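A single protein chain has been omitted; all remaining protein chains appear in their positions.
Chain naming follows the written order as A, B and C, and within any one chain the residues start at number 1.
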Amino acid sequence: MSGPTGRQSAPPRLSLRFAGEDAAVRRSLAEVEAGLAAAGVGDGLRQRAQIALAEACNNIVEHAYGPARPRPGPIALDILVEAGGLRVMLRDKGRAMPPGPLPGDAMPELSGRDPMDLPEGGFGWALLRRIAEDLHHERTGDRNTLRFLLPAVEKPRKPGELPRDCQIPSAIPPA
Amino acid sequence: MSGPTGRQSAPPRLSLRFAGEDAAVRRSLAEVEAGLAAAGVGDGLRQRAQIALAEACNNIVEHAYGPARPRPGPIALDILVEAGGLRVMLRDKGRAMPPGPLPGDAMPELSGRDPMDLPEGGFGWALLRRIAEDLHHERTGDRNTLRFLLPAVEKPRKPGELPRDCQIPSAIPPA
Amino acid sequence: MKMTFEARGAVGVLRVEEPRIDASVAIQFKDRFRDLAGSAEGDVILDLARVEFLDSSGLGAVVAARKLLGSGRQLALSGLTPTVDKVMTLTRMNTVFPIHADLAAALAAHAGSG
Partner (left out) sequence: MKMTFEARGAVGVLRVEEPRIDASVAIQFKDRFRDLAGSAEGDVILDLARVEFLDSSGLGAVVAARKLLGSGRQLALSGLTPTVDKVMTLTRMNTVFPIHADLAAALAAHAGSG
């Protein structure tokens, strides 16, 4: 990532606007990958960004907009490339999160499970949580805003240990 | 493996005599590896031979001669290189096998096990059985003779299925 | 979704010829898997060497594919690229599927192992 020399005064930023549907998410993630590579972001962080952004966008497509909508709503993705990592902001106009804390980072339990009885879902939020830090969700009016940091250097995390910073502003719609 | 052309009339054969102790087994397996490579035996069969012969020899060192002996007894290993695979004969002058059928090919159960509670042994015979065919053990006088075929082409085997040919001559010492 | 199937002795090899197994193709993946490998016999090696990305939907589809084989057959994976390996590690699915460095290693290890 560029140091204090060079002409860019502001850190590189990616801003994407796309439809909340699978195909558009896929195309946008490819754009993010290219954009981050061009900004000099390293392999490991770019790989983690693909995973975290895919899960966050899939959640919006599946849960915030969901199957009932006739047309997909919009997603806004903004990424700020900083020395410490990627600051991500994701906005949608879909349904509110269910009340209470955001889903945690617990993976579905696999050990001791018959292969025929393995879980096929429930990994999305846990993957996002294991990769992202400073995760915050906010409901304002008819919008969801999800913010998180994808750190340049991964911090070790004990299995089952929740990140420090997951105090979640409760999803109270403004009066 | 050499076909009907060429000068060799008899198929290649390896004959090794060594002490029933870990270090000698290791050296002998290295000799087998070199000998089989020189005889044109392919990678896959050579790899399986190393595994099967190591387990068979370790069993002799550990169980037939065992820790109580002041000096290790001898092991005789003879391998005939045939088109269908390797015919192996292993002889020792150690203890008899326990009465009853030879140990089967069941691997210790791993699934659902706490990592702290995993088995550290009991894989030897099962490994040998999964790789070898036509396994026969014979006790004559004060000697054990173990014979098996290491097939050139592995046969598929269902998990838990015992090989067809494991009727075991009971270990009755001659009168 | 491009996938090819080849019987190699007692083992079936299913190669995914696409760079991504994600939410947009997860259902297709499962259907193709059933068509190609469902009726065969023996273990299946799913070669993922060309797959650069797998999300949790794709992972769910791989789990569903494994179940299609039934409990008598195994599904092994080969050729995990870095991002796929990362997802497998974070979800611990790398202790559910036997994993091999590449297709050659998977074939050598699975021939005859039933």
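One rule holds in what follows: a residue touches a chain if its C-beta (ideal position, glycine included) is under 8 Å from a C-beta of that chain, and two chains touch if they have at least 3 such contacts.
Everything numeric in this text was worked out from a predicted model, so none of it was measured.
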### Contact set of the excluded chain (shown chains only)
A, B, C
#### Entry: Contacting the left-out chain in the complete assembly, out of C:Leu14, C:Leu46 or C:Met88
C:Met88
#### Entry: Residue of C:Ala40, C:Leu68 or C:Ala108 touching the missing chain in the full complex
C:Ala108
### Summary
Touching the hidden chain, out of C:Phe29, C:Phe53 or C:Phe97, is C:Phe97
#### Entry: Chain not shown, touching residues in subunit B
22-23, 25-26, 29, 43, 47-48, 50-51, 54-55, 58, 61-62, 107, 110-111, 113-116, 118-121, 123-124, 126-127, 130-131
### Query
Which subunit A residues touch the hidden chain?
43-44, 47, 130, 153-159, 161
## Note on the structure
Omitted-chain footprint on subunit C covers residues 76, 79-80, 82, 85-86, 88-90, 92, 94-102, 105, 108-110, 113
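Definition applied: only the chains that are shown with their structure count from here on.
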### Query
If you average the Cα atoms of each chain, whose average lands nearest the overall Cα average?
C
### Task
Can you check how far apart subunit A and subunit C are, centre to centre, with Cα atoms defining each centre and the answer in Å?
26
### Query
Between subunit B and subunit C, what's the gap in Å when you average each chain's C-alpha atoms?
33
### Query
Taking each chain's centre as the mean of its CA atoms, how far is subunit A from subunit B in angstrom?
55
#### Entry: Contacts with two or more other chains, residues of subunit B listed in rising order
none
### Query
Of all residues in subunit C, which are in touch with two or more distinct other chains?
none
